[in-house]
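Every protein chain of the complex appears in place save one, which is left out.
Here is subunit A:
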């Protein structure tokens, strides 16, 4: 079995006097959906932003594909193949799907964009993800539903051959049926061999798509377990109390012995 695609060890992060992440270890494996769960303020979004290079970290090692790397900014993360999809859909409303997918990285010369090749690449990418719910790649994003927009945002990460995709509550702003479609896409992303991290508050969603569940509790990583080994109840206990039976934080009385 090969090494994890992304491995973080001993990550610490403070905002001024507030110590947000304490010695966090986090592993992402290629081809698996890892759900990152935790209470509000547990540090989920901070962890994702540290990985994406948006926040500098205080200490900790990151290794990508077995090699130690340093991520000093979003550009470093993008160069490694780490892409982030946010819940507030970072797409330009007045542009169509192709223009959005290539925004800032257009093909062609300065005088003439290669529209045909971009359109074909966009169509191929959507087809490779079996997205058959978008009618034309020339549809303006403003006329798409929330679920379709999120689909475009996710497809963008595939187009740029990302290795790891971090999704920060991709379904928080969506209705029930659209949530289902996005989660369906998340799973297909993993089936193509990408490492996927899904932040979610919805236990049902987590159990439907995730292969592994990582739980943060007050800035500490308390457990990373395969989904099939735990129950809903155990994960809820981990989120709210930081421990559940033998899982999670060590009990103080046993720690002192």
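Rule of thumb we're sticking to: a residue touches a chain if its C-beta (ideal position, glycine included) is under 8 Å from a C-beta of that chain, and two chains touch if they have at least 3 such contacts; residues count from 1.
Following the convention adopted for this analysis, contacts and distances are computed from a predicted model.
Asks: For the complex's missing chain, which UniProt name, "Cbb3-type cytochrome c oxidase subunit", "Acyl carrier protein", "Xylose-responsive transcription regulator, ROK family" or "Putrescine transporter subunit: membrane component of ABC superfamily"?
Replies: Choosing among "Cbb3-type cytochrome c oxidase subunit", "Acyl carrier protein", "Xylose-responsive transcription regulator, ROK family" or "Putrescine transporter subunit: membrane component of ABC superfamily", the correct UniProt name is "Xylose-responsive transcription regulator, ROK family".
Asks: Decide which residue listed in A:23, A:93 or A:191 touches the omitted chain of the complex.
Replies: A:191
Asks: List every residue of subunit A that touches the chain not included in the displayed model.
Replies: Touch set of subunit A with respect to the missing chain: 1-2, 5, 29-33, 128, 130, 132-133, 175-178, 180-181, 183-184, 187-188, 190-194, 207-211, 227-228.
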